[in-house]
Each structure stands twice: as structure tokens, then as C-alpha cells.
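Okay, handing you the structure first.
One protein chain omitted, others in place.
For clarity, chains are labelled A and B in written order, and residue numbers in each chain start from 1.
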Amino acid sequence: MHELKAESPVVLTQPAPTLGRAIVVTSGKGGVGKTTTTANLGTALAQRGAKVALIDADVGLRNLDILLGLENRVRYHLLDVLEERVTLDDALVTDKHSPTLFLLAAAQSREKDEVDMEKMRAVVAELRTKFDYVLIDSPAGIERGFQNAVIGAKEAIVVCTPEVSAVRDVDRVVGLLGSAFRPQLIVNRLRPLLVRKGKMLSVDDVNAILRLPLLGVIADEPEIIVSTNRGEPLALRSEGATANAYRAIAARLAGDDVAAPMVEAKESLFGRLGSFFGGRR
Amino acid sequence: MSARKIVVTSGKGGVGKTTTTANLGATLARRGHRVVLIDADIGLRNLDLVLGLEKRIVFDLVEVIEGRCQLRQALIRDKRFGECLSILPAAQTRNKDAVTPEQFAGVVRQCGEVADFVLVDCPAGIEGGFRNAVAGADEAIIVTTPEVSAIRDADRVVGKLNERRLPMRLIINRIRPEMVRSGDMLSVEDVCEVLSTELLGIVPDDEEIIDTTNRGEPVALDDTSRLRTLYEKIARRLEGEIVPFSNLDQPGFFGRLLGALKAG
Partner (left out) sequence: MIEFLKRMFGQSGSSSTAKERLRLVLMSDHLSLAPELVEQLKIDLVEVISRYVEVDRTKIEVSFEQQDSALAMLANIPILAVNRPKVEAAAPAAASLPAAHASVAGDDPNAPASAALPRRKRRKKPASKAVTVT
């Protein structure tokens, strides 16, 4: 696969050659699995030995702490750091399971427009000097919270479910991001059986519209709800299709040569959709 | 008589606000009410897509506010419901700050002059789009799913709506009865207890929704739909009728559903 190496030109223009990669995880539409993806991908990368910092940019509606089961350990948050009440080291929470995984939680009782965007950019830049990966979990929408999440990032992962509304929103977000972020796609919540029955868009359908490098495909499994209930990302498990899929995504992101992601049956459903997406490319 | 102005909101995205707005609106229209649905998600509109009206959009909400067209020119009537159902689409290429809460409330009021029910489909989050969407409403429906993150976000919204003294009721969406039974999903009772909010309806997770959204057809139009009766119950409760809640443990009720879920 057309893999982009970590040391891409954007990174090379920075002073230190070993700066980490700052990647925003976004989608436009909410509830497609951005936070789940961030938690699992962060875990999978850390399990490979990388140093990973996760930033929850959803000020006011934070949830990354819950998904990692770290909600009781959060003492300080992003705005405490941006407003210089505490240092980054004070605010970063070490993950329970992966010693090289750290969380910078969002403030829950503050608003997104209280984020100083230049300071946000500086914090991400500082994290890049200390971590191999900085994953920024974007809130839904394309308002201020999205801009906050994007400002320090150099790359983007867009998460999309095989639904018309999600595809439309991702298309819009990719348009807003532009090519500088080299967005890569994760198709989430795929139900292969429904695809086979022709009742759900296939990965090919989705990507015929979005035309992005495909980073991975995650099936819709009830165990994802269980893992959220418990606060234990599935990527921690040593086996299982979902855990393996996240590991494969982590490997592809790291630049390993991994087999192309599973792509489902090709019955096309998107005739109806076609008319909306003609414009952009 | 003045219209009921109801905002459909959730905090978290992707829990089914737009699907709920479309299906509840369609059900109310089918029951003879005049209904206007407003898509408040400026920049990321989807209500048109869910109802299959995307090709008929000429004007949008922002153009009405900016005085570039009349409200009646921007309203798209869904012909499948006679004179009863219209939508006011959001602008797709504008930002949410193109509109102030006061302006938004004005449009809601205007829609109320030609309707019995105005349902406002709120965007995800609690930013400007949320403040706009709740501005003209005098009641709220909170949609949530039985998941920790969705409930936490819904709780934030309950707090925000309490500050505005908006009466609110809860729709629990995408419940999977077999997972509740096996103890791997929060039950309706659990969710109501945690949020301490009155229940308006329960909608199970059903692949039918994905299918109908793909086709742009609300379940209210499909007489064979499994979900149609559930939305009808919600509509009747909104009208003020006391409709008992179905017991999720009754296999008779969910038997077919379970079969469908296993197949999916």
C-alpha cells in the first residue's frame, strides 16, 4: 500500500529530525467512532513500543478518559495546561495497561471557544518532541472544536461508517482539511452481512466517493460496547478480529508492509449518492 | 393555537438525532399534524438525505434569515405526506456562526405559524450550533444510546437544558435487548435512573434503519416496518396520551427483532 513514511517532508522541515507525528482523528459526523479509534489505535501503537500521547480535544464533552478507563485518574486537563496552571507532565495521565501511553484529558466544564489556538499548537509541538505519536481526538462537527483539534496536527485520519450521512460529512471534512494533512481513511462499524445483502454500503462504495488511502476496516461488533462499559480498549486483547484489525492499522500507520485491509462484497448501493459528490474532485 | 416547538438533541453525535427527527416528524404528519422539520446542522446537513429530499433543495435556512427568500420558498414539502410534512434545510457551505440564536428563534417562530409541530434537529456538541437549535424551542427531546459516553454527554445536555428551564424527555435509541439480557448493555431503567429524566420512548437497534436511510424513506411510510409502531407510540405520548412502555423481556414483542439481530 501507498504508505507514507513517518519522516515525510512536513516533518523534515522541523528542527529536530526525530519529532513525533501529530495526527488528528476526525470525521465531521459524530458517533462514528473517533474516540474508540483513538483509544484503540493509541493502545496498539503503544503495544508496539511507541511512545504515544492522546489528546482529547472535545472540551465540554470529554470521553476518551472513559474509553481508556482512566476517568478516576484525571486530575488536570488540557485547559489547565494551555492556561499554564500546570505543566504538561503534571497533566498527562499514564495509561493503566500500556506504560508508554499517556492521556491529556479535555476540560469537562469549560467551552471549546476558551481554547487558545496558538497555545494549543504549541502544546502539540511540545508533545511532538517527547512522543513518537500525538493522536488528537477531534469533537464532532466542523466548528471551533474541530479547528482546535486540527491546529497542531500534521496528518489526519478520517473515520467513516458505511452510511450516507457519514460519507457526506467526511467528504466535507476532507474538503476542509485539504491535501496538506494527507488524510487516510478508516471505515468503521462495517456489517459484512448487511453489505452482502445489499443493505449497507461496502468499503468500495464508500471509498469510490472519498478516494482516500485506506488505513483499515473495523467491523461492528457487540464486544466494542462491552469494552466501553469496562473502559478497556479491545486492542489490549491478544486475539480477536477487532484487536487484530487495530494492530494492522497501527502497523500500516507506522509504515510496515501489511496486507491490504479486508474489503467486503462489492454490491453497489451508491447510485443515489453519486450526485452529491461529483463536485469536489 | 400555537405550535409545539421541540428541539431534538443529544450532546454526542451519531446517536440518532436526525433519524429520530425524520421518523418522528413523519409519524406525526401521518397522524394528521402539520409538521415542519428544521435542520440546524449548518455545514453538515443530513436531514434532507435521511428523508430523500436532497435533490429538491433550492433555498436554505441561512438564506431565509438573510432575507434572500421567503420561508415558504425554502420549505420543501414532502409530497408523500400531502400537505403535512415540510423540511427547512440547513446551509451546507456556511458556518454555524452565520446565524445568531435570536435569528434562529425567529425562524422557528415563523415555522410555528404554519405548523402544529416544529421539530429542530440539533447538531452534535454543545457549541454554537446547539445554542442556535435550542433558542426557539419550548421543549426538548434528548436522544441517547445505552453507552457510557453517550450517557455522559446526554447528562451535560440535561444540565444545559435545566439552566434554560426547558422541559425534556428521553428517547433511548439503539437498545439491543439480547445484550441487556446478557448483562452487557445498560438497560432502559439504568439509563433513566442515571439521567433522572422522564422517558418518552425506546427504539431498538435495527438494521431496518440503515436500510431506510440508504433509501431515504422514513419507516412511517412502510406498513410492514418493525419500528413504525414504536415511533407511533412516541408520537402518541407527545400528543399527551399515556401509552404503556413495552417490556423488553417479552419475547413475543422482540422475538422477530432478535431473529433479525442474530441474522445481522
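Basically, contacts are C-beta pairs under 8 Å (C-beta built on N, C-alpha and C of every residue); 3 or more make two chains touch, one makes a residue touch a chain.
The structure displayed is predicted, hence computed values, not measured ones.
Asker: Which listed residue, B:R181, B:R215 or B:R236, touches the chain dropped from view?
Answerer: B:R181
Asker: Going by the contact rule already stated, which one of A:L88, A:L176, A:L193 or A:V226 would touch the omitted chain in the full complex?
Answerer: Going through A:L88, A:L176, A:L193 or A:V226 one by one, A:V226 is the residue touching the chain not shown.
Asker: Specify the residue from the set A:T35, A:Q108 or A:S202 that touches the hidden chain.
Answerer: Residue touching the absent chain, from the options given: A:Q108.
Asker: Suppose we count only contacts with the excluded chain; which residues of chain B make the list?
Answerer: 147-148, 151-152, 155-156, 158-160, 162-163, 165, 180-187, 190, 194, 196
Asker: For the chain that got dropped from the picture, name the residues of chain A it touches.
Answerer: Residues 66, 69, 71-75, 108-109, 225-226, 228-231 of chain A touch the chain that is not shown.
We take it that only the chains that are shown with their structure count from here on.
Asker: Centroid of chain A to centroid of chain B, CA atoms only: how many Å?
Answerer: 27
Asker: Write out the stretch or stretches of chain B touching chain A in their complex.
Answerer: Its residues touching chain A are 11-15, 18, 43-44, 46, 49-50, 54-55, 92, 95-97, 123-129, 147-150, 152-153, 156, 176, 179, 184-186, 207, 210-211, 213-216, 263-264.
Asker: Taking the touch rule as given, give the residues of chain A at its contact with chain B in the complex, in rising order.
Answerer: My answer: residues 28-32, 35, 60-61, 63, 66-67, 108, 111-113, 139-145, 161, 163-166, 168-169, 172, 191, 193-194, 199-201, 222, 225-226, 228-229, 231, 269, 272, 275-276.
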